[in-house]
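The complex appears here minus one protein chain, its other protein chains still in place.
All chains are identified by letter, namely A, B and C, in their written order; residue positions are counted from 1 within each chain.
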Amino acid sequence: MKIGIVGGKGKLGSIVYTMIQSSDDKIEGIIIENNNELIDSIKNADVYIDCTTANVFMQNYDAYTKNGKPLVIATTGFSDMQLKHINQLSKVIPIIKSANFSIGAYKYLKIIQYAANVLGDEYRIGIIEKHHKYKKDRPSGTAKEMIKVITEVRPNKIIDVESIRLFDIVGEHELYFYGIGGETIELSHKIFNRESFASGAITAAKWILMKQNGLYSISDMLE
Amino acid sequence: MKIGIVGGKGKLGSIVYTMIQSSDDKIEGIIIENNNELIDSIKNADVYIDCTTANVFMQNYDAYTKNGKPLVIATTGFSDMQLKHINQLSKVIPIIKSANFSIGAYKYLKIIQYAANVLGDEYRIGIIEKHHKYKKDRPSGTAKEMIKVITEVRPNKIIDVESIRLFDIVGEHELYFYGIGGETIELSHKIFNRESFASGAITAAKWILMKQNGLYSISDMLE
Amino acid sequence: MKIGIVGGKGKLGSIVYTMIQSSDDKIEGIIIENNNELIDSIKNADVYIDCTTANVFMQNYDAYTKNGKPLVIATTGFSDMQLKHINQLSKVIPIIKSANFSIGAYKYLKIIQYAANVLGDEYRIGIIEKHHKYKKDRPSGTAKEMIKVITEVRPNKIIDVESIRLFDIVGEHELYFYGIGGETIELSHKIFNRESFASGAITAAKWILMKQNGLYSISDMLE
Partner (left out) sequence: MKIGIVGGKGKLGSIVYTMIQSSDDKIEGIIIENNNELIDSIKNADVYIDCTTANVFMQNYDAYTKNGKPLVIATTGFSDMQLKHINQLSKVIPIIKSANFSIGAYKYLKIIQYAANVLGDEYRIGIIEKHHKYKKDRPSGTAKEMIKVITEVRPNKIIDVESIRLFDIVGEHELYFYGIGGETIELSHKIFNRESFASGAITAAKWILMKQNGLYSISDMLE
C-alpha cells in the first residue's frame, strides 16, 4: 500500500512521512510537494493524505478528480464554497475529512461526556485549556467542543472556561468536577507534538481505502 | 428525621455530626459515644450510622438487634466471622455497608472503566496513588479496585502502579493513558478531607431508611 | 502572654483565636468584637492583633492610643489619610503592619528572585496564578510582586502572566522558567486555607512585643 502525502514537506506532512517510513506495516509514503503539476504527474499511490492549505487543495482539485483515488483531508480553513466543492468531489471518490485527526482527542470527548452524565449535578464544572503564546483565539476549538458535549447531557450547567497562552505548549485540556470539601475529579488530555494527528491521518488512510464514495468524518471511522 | 451517629466523637463521626447540623435538610444528629451501654439507652433515632471499630461494633451488636432500626456501617476491618454476624443482622434490619462511602470514588471507578473500554489497546496504562506518610499498605485499596475494573474490560493489559507516601495527603489517585508521541489522557480523583465520606454516609442513611431488611452495598444505592 | 484579637469572630480572627488556643506555647487569646466600646473596656492583653476593616480600625484608633500596647495590623484597605494616622500612632506604640502575613509567601518571593538571578537570560518566564471565581482583579497582588522582584534582577525580561478564576481556590502562584527543548523549572506556592496568614500574625505579635515604638514591616521581622 502506497500513501501519497500531498504537502509532505510541511509541518504535519513531514511527520506523516517519517511515521509511515518507520512503521512496521507494509506501507510506503510518497512525498508530493504543494504543487498541482507535481500531483498530476504522480499516479502510483493507492490513497492520498492532503496536508496542504485550502487554496493549494483547490489547485489540486482537478488532479484528485481525474486520479480517482480515496482521499484523507487533514487540511483546514475551507470556505463554504470550497466545502461545497469537497462535497461534490465525494461523489466521485471516498473522502474522510476532519479538522483534527487526533483519535485521542475524539475519545477524550466521549469520556468527558460520560463523566458529566455519571457525576450528576452536585459537581461544579470548570475547564482550563493551555496553548502556545501565538494562539490567538480563546477558548480553543476543542474547549468549545467540550462544552458542547457536556451541555448535551447537562443542559443547564454553568461551565467556566479559562485559557492559558504560554511558551510553546502544543495543546492541553483539563476538565474539573469540583465537589463537596474540594473533592476533585480531573479529566485531562495533553499532546506534546503533532504525532497523534499524523497517526490518526494514517489510520484514516487505511480506513478510507475500503470505503464507497462519500464524505466521511472521524466519528464514522471510530463508531 | 434523626440520625444516631455511633462513634460520633471520632474522626469520621464528628464530621458526620457537623455536616448534619449545618445541613438545610430537616435532619438532626445524635452523638452516641463508642460505648455499648450508651447505645442501649438511646432509642429515639430513626437510623444509625456506625463509625466505630469492628470490635466496638460487635459490642453494640445486641443493641442494634433489639433496636430494630436501619443501619449504615461505615466501620471497616471486620473478620470473616464478624462479617457473618453482620449478614445475620441484615435479616432483622436493613443494612448498607461499604469500606468507603465516597460517592465520587465510586463514580470515578465507573468513569475509568468506561475510558479503558473506549481508548482501546494502543495506550499504555499507569496508576500513581498518593497518601499520607503513615499509610502502610502499597498500593491502596482503591488502586486495587481501579486495576480490577480496568482488567474487566482490558483483560491482558499491563497496568503499572506506583505509590507515594508523603506528608498528610488524604487520598489522590491518578490514572494515565499514555499514547503515541507522549499523548496523555489523565483521569484523577483527589480528596482533601473526609467530608466526601461523611456526605456519602448521610446519603446512605436517608436511602436505607426506605429499604426492606437485607444487606446492601453502595452500588445498590447508586445504580 | 495574652493576645487580644480585635475582630476575633471574623474570617481571619477566628482562625487566629483557634490557633492560639490549641498552641503549646503559654499564650492566651482574647476575642474582642468589632466594636470600639468593647476594646475600650479591655485592658488586659499584652499585644493586639487587629483583623477588622479599615473603618472599624479607625473607630478603635483612640482606644489603641490610650491603651499603649504593641499592635499587629492585619487589616487592609486603608486610605492614604488613614495610613498617615497609622504612621502617627506608631510614634506612640510599636506597630507591625502587612497586607499579607503569610511568611511562606514572603520567602517564596525571595526564592524566585534568587532563581531569576541564577538562571540567567536563556529561560523564558511565565506566571500562572489561580484564585477563586469571586476574585475580581487580574493578575493578583502577589503576581504583581513576583514580577517586581524578578524585574529587579532581570530588568528587560518579558514575563507573561495568566490568571485562572475557578471554584474556591484560595491562592496558587506558579512561576515557570522555560528553556531549551522544553526544559522547565517550576517554582510554585499554594495555600489551601488562611492558617498560614493566622500563623504569621501570631509570630508577628510575639515579635512586636519586644520592639521600640515605630512602624515595622514583615521584612523587618524576617531579615
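Just so we're on the same page, a contact is a pair of C-beta atoms (placed from the backbone, for glycine too) under 8 Å apart; a residue touches a chain by one contact, two chains touch by 3 or more.
Values in this document were obtained by computation on a predicted structure and should not be read as measured data.
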Where the missing chain makes contact, among the chains that are shown: B, C
Of B:Val47, B:Ile128 or B:Met146, the one touching the omitted chain in the full complex: B:Ile128
Given C:Ala54, C:Ala99 or C:Leu119, the one touching the chain that is not displayed: C:Leu119
Interface residues of subunit B (partner: the chain not displayed): 124, 126, 128, 133, 160, 162-168, 176, 178, 182, 192
Chain not shown, touching residues in subunit C: 102, 104, 107-108, 110-111, 114-115, 118-119, 179-196, 199
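Quick note on the criterion: only the chains that are shown with their structure count from here on.
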Topology of the chain contact graph, where touching chains are joined (line, ring, star, complete, other): line
Middle chain, criterion being Cα centroid separation: B
Approximate Å spacing (C-alpha centroids) for the pair subunit A, subunit B: 41
Shared interface positions of subunit C, touching two or more other chains: 192
